[in-house]
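A protein chain is absent from this complex, but the other protein chains hold their places.
Presenting subunit A:
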Amino acid sequence: MRPSPISQLRLLVPIKRCIDYAVKIRVNGSQTGVDTNVKHSMNPFDEIAVEEAIRLRERLKDQVKSIKVVTIGPAKAVETLRTALAMGADSAIHVEVPETLVPEPIGVAKTLRAIIEQEGGVDMVIMGKQAIDDDAGQTGQMLAGLLSWPQATFASKIDVQADLKSIEVTREIDGGLENMKCRLPAIITTDLRLNEPRYASLPNIMKAKKKPIQKLTPADLKIDLAPRLETLKVTEPPKRQGGGRVDNVVELIEKLRVAGIVAS
């Protein structure tokens, strides 16, 4: 599958377009989901994954042959790909799905497997540990299972060994840090403290407009993304009852008495 011995790494970074974390989430009128007619941006954990891929290239120079980003999403997800390209990725794949279709982790993992098999020779998949919209946190692990590759989840530090055949990954766990080593190819999922993503510079934003984006459909990859789960209803958490102000202690005690908290 992978040419051996490897002298150059090919990185694949799957990213997702999510509702931006600064947006206040509201349930839609029909209670089938949340209002998506709001500002979107790249899932913050995926942004960290893109940043890490670029930093690996900055460290390893020519030893990183390519950084390819991939997204599965509606037409507007192209903007998210452009952001990743502006940060420094080389090329992109867009698996376009209708806006109404929200793929589930297993569907996404199978799509990614199909892409990796089609591409051939991916050495490292770096992706967010979870997306901030559904918080499933499953795709990386499922992909590792489907491919039978090693996985290093919730990475807070990544070191590639000099021979480019294995990596050392640090994970933050209860009570300390866990260091693990695994051979390539492997799946890495990123934790919050791995890095701080950069701002895309204007010259790079301009260059990104000319970088190639390959369009695919689930049918091209022979994947069925139909959801297996059925959402019955989405509701907002109950509203917190606001407190009131009292002018003096007497009034406070009276209120507490009425509420039955203090004896009269």
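Simple rule for what comes next: a contact is a pair of C-beta atoms (placed from the backbone, for glycine too) under 8 Å apart; a residue touches a chain by one contact, two chains touch by 3 or more; residues count from 1.
Here is the rule we go by: contacts and distances are computed from a predicted model.
> The complex has one chain missing from view, so what does its UniProt entry call it, picking from "UBC core domain-containing protein", "Ubiquitin-conjugating enzyme/RWD-like protein", "Vacuolar fusion protein MON1 homolog" or "FAD-binding domain-containing protein"?
UniProt lists the chain left out of the view as "FAD-binding domain-containing protein".
> Touching the left-out chain: which of A:Gln161, A:Ser201 or A:Thr217?
Going through A:Gln161, A:Ser201 or A:Thr217 one by one, A:Ser201 is the residue touching the chain not shown.
> In the whole complex, what residues of subunit A lie against the chain that is missing from view?
20-23, 39, 41-42, 44, 83, 86, 196, 198-203, 205-206, 247-248
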